[in-house]
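Missing here is one protein chain; the remaining ones are kept as they sit in the complex.
Moving on to subunit A:
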Amino acid sequence: MNIREEMQKANRLIAQIGNFGLQLVWFILHLSVSTWYFLLEIAHAVESYFISSGLMKSYKALNLGKLRYLAIVVGSEEAYQTSKVSELLQWLEAIGVKHVCLYDMEGVLKRSKEAILEKMSNATVFQEADENDKLLDQKHMMLEFVSFSDGKEAVAKAANLLFAKYLTSNNSSEDQEGEIFTEPHMTEALRAVGSGGPEPDLLLVYGPARCHQGFPAWRIRYTEIVHMGSLKSVRYGSLIKAIYKFTMVRQNYGK
């Protein structure tokens, strides 16, 4: 009996040492990865400095023709730093971006709307109705504030609108089913519930991870999603670089 117990103890000990060894290797692996990213961050900071100081000529002339609509996703904890958000918006205004959509999951940015607009000299809130007029107005920067409820919940509301149409068509015994549930009708229904809005060409994510955090799915079909790092370390040079890289992208749209 003793021998068996001893063997069991020995087995357990070996297993524990083995586990500890594995954990150590895993930890070292992740430490190396973190070191690599730390060095990469330093390199980016240096590059950003060179870009902002105008030393890199290729970034000087930005062709903003393709960038009609820019969206920014901010992690909700970081969204409380309204001064950083305003700084970012001021840079975008200086670069010449005219339409910006601000998104955060919990709606913190929506609640700080007034505070943000105060700091901007020439910004107005985007309204569906003025879309066609204001597009030609070059002086104002249009801001849109979006949160999680404009995504999936808005689709549910739009579904209810379509359902109402479906009921009326069933009642009138016309076979219109194929004409109610189409993508253009969905877009229209989303607009009717107040969550319409153009599709962004570029989405910048400010947060620890590259994740769109529930940005309205209907609008990001072909949007380029770029991770910019944390809002704390927002840099002008990185912003320019991201926009520049976007202008270099060629999309096939499936073709």
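In this section, contacts are C-beta pairs under 8 Å (C-beta built on N, C-alpha and C of every residue); 3 or more make two chains touch, one makes a residue touch a chain; residues count from 1.
Methods note: contacts and distances are computed from a predicted model.
Looking at the choices "Alkyl transferase", "Regulator of G protein signaling 9 binding protein", "Protein unc-119 homolog A" or "High-affinity nitrate transporter 2.1", the name in the UniProt record of the chain not drawn here is "Alkyl transferase". The chain that is not drawn here is touched, among residues A:S52, A:Q213 or A:T247, by A:Q213. Residue positions on subunit A in contact with the hidden chain: 22-23, 25-26, 29-30, 33-34, 75-76, 105-106, 148, 151-153, 155-160, 162-164, 166-167, 170-171, 177, 180-183, 186, 207-214, 217-218, 220-226, 249, 251, 253-255, in rising order.
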